[in-house]
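Below you'll find the structure, written out as structure tokens, and then a few comments.
With one protein chain held back, the other chains of the complex are shown just where they sit.
Just so it is clear, A, B and C label the chains in written order, and each chain counts residues from 1 on its own.
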Amino acid sequence: MKGEAAPAAEPISSHAIRMDAAALNAFMAEAFPHSRPGSRGHVVSAAPGHVQARLDPNEQALRPGGLVSGPTQMGLADMAAYALVLAHIGPVAMAVTSALNYQFLRPCRPGPVMADAHMLRLGKRLAVMDVRLWTDDPERPIGQANVTYAIP
Amino acid sequence: MKGEAAPAAEPISSHAIRMDAAALNAFMAEAFPHSRPGSRGHVVSAAPGHVQARLDPNEQALRPGGLVSGPTQMGLADMAAYALVLAHIGPVAMAVTSALNYQFLRPCRPGPVMADAHMLRLGKRLAVMDVRLWTDDPERPIGQANVTYAIP
Amino acid sequence: MKGEAAPAAEPISSHAIRMDAAALNAFMAEAFPHSRPGSRGHVVSAAPGHVQARLDPNEQALRPGGLVSGPTQMGLADMAAYALVLAHIGPVAMAVTSALNYQFLRPCRPGPVMADAHMLRLGKRLAVMDVRLWTDDPERPIGQANVTYAIP
Partner (left out) sequence: MKGEAAPAAEPISSHAIRMDAAALNAFMAEAFPHSRPGSRGHVVSAAPGHVQARLDPNEQALRPGGLVSGPTQMGLADMAAYALVLAHIGPVAMAVTSALNYQFLRPCRPGPVMADAHMLRLGKRLAVMDVRLWTDDPERPIGQANVTYAIP
């Protein structure tokens, strides 16, 4: 149903990335000077089609019962997706979130939260990504997001 | 396709509410002691089927260019939906977000952000709500959310 | 968070439409020659920012228990959103569905199904719409969709 011209013949996973984890973290630290590491997280690794991010939640990221709050989870998913787009298109372009659909799957206990973002499609105007959040077992995600970014 | 038994014959808008704006704000201030007013927002009004909330974003709620960040917007939508559920089922039950779908519609400039949450369906196990965020004109929303809460 | 240039100052509801209900139905009958009225539905009215569509489900649109099937509901929501886009941009452009999020709210009993599609934002590249499906009472929708179309 999507009539937009398909990208080149190679799958997205063969694309080269333009920014590695260090470059992504430096870019985001400058872009979001007011956010703290304990609420934003950082990029652990970046590869073609995949970025892994990690958050060590601070006290304000928790909600009653000591669980990591929903907005904190969604913020981490958004950050991982943003990093995945930047890794592929580079720091020059201004990409903006167009839609974020989040499913809360299991209670998110305190401690490090990992986010694996995979590219589903990188088009000229839209990037669509799948993001899984997990704590102790990647096979038992605590949340799943589908994130769409508009590329200018 | 939804086979769950339908609620009673009257539309949800005729249901009585069990908590007003003051009760909702007191409940949430106690439930989220670490969150600050500038990041969480507060309930302005509560009526059958409708809650209005407001956020006056603090500096940490902004992103580059001075726009209100995506996670801040999604957090406000989640809070308004939570308040709408509580208004109808009362403070005794523990409701948890099951899914939150958010569409970013327009840039969210700094200043007060309003959120109008309307009940689409209040079932025995799930509440589904529509939330619109706006700044200067409710007819030109800056974001729209569909939020599902699981009711224990 | 959405950095895309905002549309002109007037709200979308003041835009003129370029196709009325008759023109929309003629266009879609030609575009989908294989679909039957009982599975596709037709446009009842078109106005700035709003299209109403109606489906009289045929036997193949039903599922066990005589309820209208989920794909039939989602197809009607998609058609109403498509008509709403066409009403505003005219028949020349090829618009394609980019995302469709559907919430099943209540059992959809057989008989006429109405769909009210409202424009949330009509940008240069994306149109985002809210669609409500109902049978006997618009205040008690049987389903709600958020539909995004990409505009070439």
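Worth pointing out:
Everything below uses one rule, namely that a contact is a pair of C-beta atoms (placed from the backbone, for glycine too) under 8 Å apart; a residue touches a chain by one contact, two chains touch by 3 or more.
What you are looking at is a predicted structure, and each value in this text was computed from that prediction instead of being measured.
Though it is not drawn, the left-out chain touches A, B, C in the full complex. Looking at A:67, A:96, A:113 or A:150, the residue that reaches the missing chain in the full complex is A:67.
Check C:52, C:98 or C:135 against the missing chain and you find that the one touching it is C:98.
Although one chain is not drawn, its touching partners on subunit A can still be listed: residues 1-4, 6, 11-13, 63, 65, 67-70, 73, 101, 103-108, 120-121, 128, 130, 137, 139-142, 144, 146, 148. In the full complex, subunit C touches the omitted chain through residues 31-32, 34-36, 59-60, 62-64, 69-72, 74-75, 78, 96-104.
By the touch rule set out above, subunit B reaches the unshown chain at residues 1-4, 94, 96-99, 101, 125-126, 148, 150, 152.
In this section, only the chains that are shown with their structure count from here on.
Where the sister copies subunit B and subunit C meet, the same residue numbers recur on both sides for over half of the interface positions.
Central chain assignment: B. Criterion: smallest distance from chain C-alpha mean to the mean of all protein C-alpha atoms.
Subunit B and subunit C have Cα centroids separated by 26 Å. Among the residues of subunit C, those touching two or more other chains are numbered 1-4, 101, 148.
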